[in-house]
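With one protein chain withheld, the remaining protein chains of the complex are depicted in position.
Right, chain A next:
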Amino acid sequence: MGLLSKKDAKLITDPLADNNPITIQVLGICSALAITAELKASLVMGIAVLFVLGIGNVVISLMRNIIPSKIRIIVQLIVVAALVIIVDQVLKAFAYELSKTLSVFVGLIITNCIIMGRFEAFALGNGPWRSFLDGIGNALGYAVILIIVGFFRELLGSGTLFGIPVLGDPIEKTGVYSIGYENNGFMLMPPMALIIVGLIIWVQRSRNKALIED
């Protein structure tokens, strides 16, 4: 990549695979369970976190030399909360429909451990540009897992993708339903998200033995 140095590029590519926030750092599991019953929600959550983590990391990084270490967690929390609330208010005023879609996510973003985790682990010790890249990278890594989980849960649980039926109509018995296929309602329950995340972790670690801790 010409735009980014090799070291900077790694900040984006690492979290996508070998240092994924969900499967390796095991952060942000709660929201991965809560909102992945449909693909659209997963995507929206991914974009929202991308936005907040990118900006939040920069803000924290700019303040890193003046934040008193004793209250740094509270300061981080205030920064995320303020950011999210301001974005929410602006959306409510100028893009009301969109804000309705996002309303559920506001609370989930503020309490998302990935955001606090990256502030704490990266932004407090690095410059704004690198922090920004780290934020984008981690948010993308988070979004990828959310989208994979959302894809399987919505497909197997409801037979739809982005709300569009792709397997036929379960009530009229068309498509694959005509040969006796049934939607697995279990996939819509949060525990199944945990199982899918577990399967992703399994696949990932069996392909790259270096990730296995002993």
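Structure notes:
Just so it is clear, a contact is a pair of C-beta atoms (placed from the backbone, for glycine too) under 8 Å apart; a residue touches a chain by one contact, two chains touch by 3 or more; residues count from 1.
Rule of thumb we're sticking to: contacts and distances are computed from a predicted model.
The chain absent from the displayed complex carries the UniProt protein name "Na(+)-translocating NADH-quinone reductase subunit C", chosen from "Na(+)-translocating NADH-quinone reductase subunit C", "RNA polymerase, sigma-24 subunit, ECF subfamily", "Transport permease protein" or "Helix-turn-helix transcriptional regulator".
Touching the missing chain, out of A:Ile73, A:Val104, A:Val166 or A:Leu199, is residue A:Val104. Within the set A:Leu62, A:Ile85, A:Val166 or A:Leu199, the residue that contacts the chain not displayed is A:Ile85. Residues of chain A in contact with the chain left out of this view: 34-38, 40-41, 65-71, 74-75, 78, 82, 85-86, 89-90, 92-94, 96, 103-104, 107, 153-154, 157-158, 163, 171, 183, 185, 188-189.
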